[in-house]
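Have a look at the structure below before the remarks.
As you look at this complex, bear in mind that one protein chain is not there, while each of the others sits in place.
On to chain A.
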Amino acid sequence: MSSLSRDEVARVAGLARIDLTSAELDRLAGELDVIVESVARVSEIATPDVPATSHPLPLSNVFRTDVPVAPVDRDAVLASAPAAQDGKFLVPQILGEDS
């Protein structure tokens, strides 16, 4: 099993959209390496004949009745938003990410 390097932690933190300081990266890389090494033992007993379980109690095709219900009040939702305008969320520029 590969160990978790500082560069790898930086790459994964980027995927998870979390800015880390240099000091955080140093510390997390060490801690996560120990944790990953410990949890990797699951592969010892996870043989190909064992099916995976994603959910404790199997349920399928759960639908509610197709009847309109009142949504959560828009103004109440926007009241706790970081920024809002004209009854909509106001968000930062979304284009030009790579510029």
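Methods note: a residue touches a chain if its C-beta (ideal position, glycine included) is under 8 Å from a C-beta of that chain, and two chains touch if they have at least 3 such contacts; residues count from 1.
Definition applied: contacts and distances are computed from a predicted model.
Peer 1: Pick from "Glutamyl-tRNA(Gln) amidotransferase subunit A", "Sugar ABC transporter permease", "Sarcosine oxidase subunit alpha" or "Membrane protein (TIGR02226 family)" the UniProt protein name of the chain that isn't shown here.
Peer 2: Cross-referencing UniProt, the chain left out corresponds to "Glutamyl-tRNA(Gln) amidotransferase subunit A".
Peer 1: In the whole complex, not just what's shown, which of A:S22, A:S43 or A:Q85 touches the removed chain?
Peer 2: Counting the whole complex, the residue in contact with the absent chain is A:S43.
Peer 1: So which bits of chain A touch the chain we can't see?
Peer 2: On the chain A side, contact with the omitted chain comes from 1, 4, 8-9, 12-21, 24, 28, 31-32, 34-36, 38-47, 50-57, 59, 62, 64-65, 72-73, 76-77, 79-83, 89, 91-97, 99.
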